[in-house]
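Since the structure comes first, as structure tokens, the remarks are kept for the end.
Left out: one protein chain. Kept in place: all the others.
Which chain is which? They are A and B, in the order written, and residues in each are numbered from 1.
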Amino acid sequence: MGILDSKVPSGPLAEKWTKHKNKINLVNPANKRNIDIIVVGTGLAGGSAAATLAELGYNVKTFCYQDSPRRAHSIAAQGGINAAKNYQGDGDSAYRLFYDTIKGGDYRSREANVHRLAEESANIIDQCVAQGVPFARDYGGLLDNRSFGGVLVSRTFYAKGQTGQQLLLGAYSAMNRQINRGKIKPYNRHEMMDMVLVDGKARGIIARNLVTGEIERHSAHAVVLATGGYGNVFFLSTNAMGSNVMAAWRAHRRGAFFANPCFTQIHPTCIPVSGDHQSKLTLMSESLRNDGRIWVPKRIEDAQAIREGKLKPTQLKEEDRDYYLERRYPAFGNLVPRDVASRAAKERCDAGFGVNKTGEAVYLDFASAVQRYGKEEALTRGMKNGDSKTITQLGKDIIEAKYGNLFQMYEKIVDENPYETPMMIYPAVHYTMGGLWVDYNLQTTIEGCYCAGEANFSDHGANRLGASALMQGLADGYFVLPYTIGDYLSNDIRTGAISTDSPEFEYAEKEVKDRINKLMSAKGQHSVDYYHKKLGKIMWDKCGMARNAQGLEEAIVEISALRADFWENVKIPGGTDGMNAELEKAGRVADFLELGELFAKDALTRQESCGGHFREEYQTEEGEALRDDENFKFVSAWEYKGEPKDAVLHKEDLVYENIELKTRSYK
Amino acid sequence: MKLNLKIWRQKDANTKGEMVDYTINGVEGDMSFLEMLDVLNEDLINKGKEPVQFDHDCREGICGSCSLQINGEPHGPDRLVTTCQLHMRKFNDGDTIVIEPFRATAFPVIKDLVVDRTAFDRIQQAGGYISVNTSGNTVDANATPIEKDKADDSFYAATCIGCGACVAACKNASAMLFTSAKVSQFALLPQGRVEATERVENMVRQMDLEGFGNCTNTGACEVECPKGISLENIARMNREYLSATVKG
Partner (left out) sequence: MSGLIKSSIARKVVMALSGLFLVFFLAQHFTINITSVIAPDTFNEWSHFMGYNGLVQFILQPILIAGVIVHFVMGIALEIKNNKARAIKYKKYSGGANASWMSRNMIITGLVVLAFLGLHFYDFWIHEMDYKYIAGNAEDPTRYYQETVEKFEPFWRTVIYVISFVLLSLHLWHGFASSFQSMGVNNKYTPAIQTFTKIYAIGIPLGFIFIAVYHHLNPITH
């Protein structure tokens, strides 16, 4: 494979990680005190990595654009975190988690990485409980589990619908402990503008202080990027408003390969778009599919009547409803993986069965779960013949205990009571499996530049299973990166502090300033959001849930033209010194405008359908994804060569030694 | 809807600010409050004026970035929501809406409606953690059963998003609800008991140093908290603090 060396250790799959940890070089504690590490991004991956690295003895500087590390978007993860604990005794194991993840990812992820993730998963739960994360418990005081899509066991640990928040606050508290000890220096409201390479190694970053507008130089022996995904290239997504690709893209421009950009997860259960003013989309946790049943009307007339407000969903009889997931996928039913559920929703809505004003929504109905739970609860309370009103109330109480905050969130946004009428949901961009290419040690193709969490590409292949993002972020941050980075840093014990006065820093800083000035001097016509929305529309229409060669080719041309227009005509009020949100957005959108084109190019190159990447030309007669293992069983890693259209493709062939490649079936 | 807005504009921390009047048309009920401000800003940009700066990020009520004192109440008139979840259907055509930054000496204004809430971070750094290494070599997660009620209460305390509405609502700009939520989360769990004494002393000391006011039990914080954090947490922290003081 030449240029791409995944550095996967040899030996049996289950022993690779242990063996690797035993063999890699370590840095002794006294030397760690002389080594600086920059961590960009303070979500689950960055926060946990920063805390652990500081605890090991390194000097850590963290950077985040938010005013506090605690606000990173990991905080919005709702449903849960997977771990192969087998507390439920339902036959779970590290192997099964590994297998489910590879299969869920439609056989486009690296076996060794995924197995390591599955091995470390149990550790995460122990760790988080020890640091005071209040996971849900049962009445016996032990940890509770729920199920998520694409699996047949209950292995998801959760804290109501706020699991991400609780885990992030755990990582943040670990960070706080190190900040209090002086081992972490936090730079909040700072944005990484560029990466600085000295002798081909990542040795620092240029950051902008978002309060004062100052451009600052920061040096270190290694740089860790944990900056999340790039879903906001679609403008509307479940990502935070500030989520961006800038750090990863700047690293890409400096030599880090960008892998599988077209692998994007469209999450099936989000609150539908309500109008042109929409600034972001809100997720309704996948955990809702444990109890909610998804349907649209069977007859197109009924759908029409519902759209016009002449018919209420609750008036529709059971036999007039099409529970299309249960119909198409009897084995997994409503708990099929996200890509499958999303496409099925799109299929129904495209066929005219959508149920909201815009025709882009399906129902997620809890009525039968309310009855089921109500009856169960009535029985445990000794009410053998409870009346239906009591049973309904009891059932609602149980649903509220499980998903109360999600229901409340829904009601506030949509202004409808989901306990009384079914929720309306529609797929939305949620997570990006693609990201910077990393080897087994999580090092990018730039020496000394590491990448963790959603920002890298490594574990989820072409589709991520629910509750696995938190697992990956924390595994990378707590248990993988802090050790593998030592292997690299062991060569740096005699380097001494890295100077920021070198020509490399000077040059990088100048480039950053020039870029900002260029943006500011384009005194043009349109706001940054104008361009961002246009880009988002191209992406959603032509690179969204279903793609085809013609649309992708058009997208490439359109994005390229939009980018040129942006640099000429973007309008940024205010100045460069001091806080300027428009300037921040402009820098981010400028990079999205490059990434978007590479995204389309990647999607065009991958002439198969797999996971979240669905090419209309490659589908079975039943409309299922048609994978092409013979020609596309590889990771696409793109090398920057100026314009995105000139990017060079490098292929990392995926070797499956332990799993037999099969057509994914959830029927 | 047509609305009249009175918004606090302030160039930076060292410049004096003032209220500025704006009129905005075409507001829809389905818009969130921040989306309404987006529309205003788009309009300002098109007119070549500087848009209004405000903190926001996740726009789904969990990151705690958004703030804003809206018509005299943090996160506006609706209950159990953050500003990003407040929808314009709560207002009527022709309304005048006064928008100010969260005011507290410990939360200095950075620009317009953006305030510096790092005081909260410093309170947490003073002790809002359990001193356990993150190396993973710990006991099995189920080794210590924890009463469901306690675990749930700990969780409810931990749902605090650190937005600062409690401080903004309090007539004394007190940070007791925030601090007590953090203290409670750990105080309720067996693994947090080990350092409970030092934790509450250190966090309260830092809270006082930051210049927050004193709690006078008005209960405004609990009413305005978007996450419904209970006053019981303040009582618990008072208890923890007293027992820590007695123990020395």
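Convention: contacts are C-beta pairs under 8 Å (C-beta built on N, C-alpha and C of every residue); 3 or more make two chains touch, one makes a residue touch a chain.
Quick caveat, the model's predicted, so the values are computed rather than measured.
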item	value
Visible chains in contact with the missing one	B
Hidden-chain contact residue, picked from the options B:37, B:63, B:110 or B:173	B:173
Contact residue for the chain not shown (choose from B:104, B:158 or B:229)	B:104
Among B:32, B:69 or B:185, the residue in touch with the chain that has been omitted	B:69
Residues belonging to chain B that touch the chain removed from view	6, 8, 19, 69, 71-73, 77, 98, 100, 103-106, 169, 171-174, 176, 204-205, 207-208, 211-220, 223-224, 231-232, 234-242, 245
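Definition applied: only the chains that are shown with their structure count from here on.
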item	value
Between chain A and chain B, centroid-to-centroid distance (C-alpha), Å	26
Contacting residues of chain A [partner chain B, same complex]	48, 51-52, 55, 66-73, 75-76, 85, 87, 120, 123-132, 134-143, 159-160, 162, 164-166, 169, 172-174, 176-177, 179-180, 186, 188, 211, 238, 240-242, 274-275, 277-280, 282-283, 408-409, 412-413, 415, 478-479, 527, 529, 571, 573-574, 578-579, 581-582
Of all residues in chain B, those that touch chain A in their complex	11-12, 28-32, 34-35, 38-39, 42, 44-46, 48-51, 53, 55-65, 78, 80-81, 85, 87, 89, 110-111, 114, 116-118, 120-121, 124-136, 138-142, 145-148, 151-152, 154-155, 158-159, 161-162, 185-186, 189, 191-192
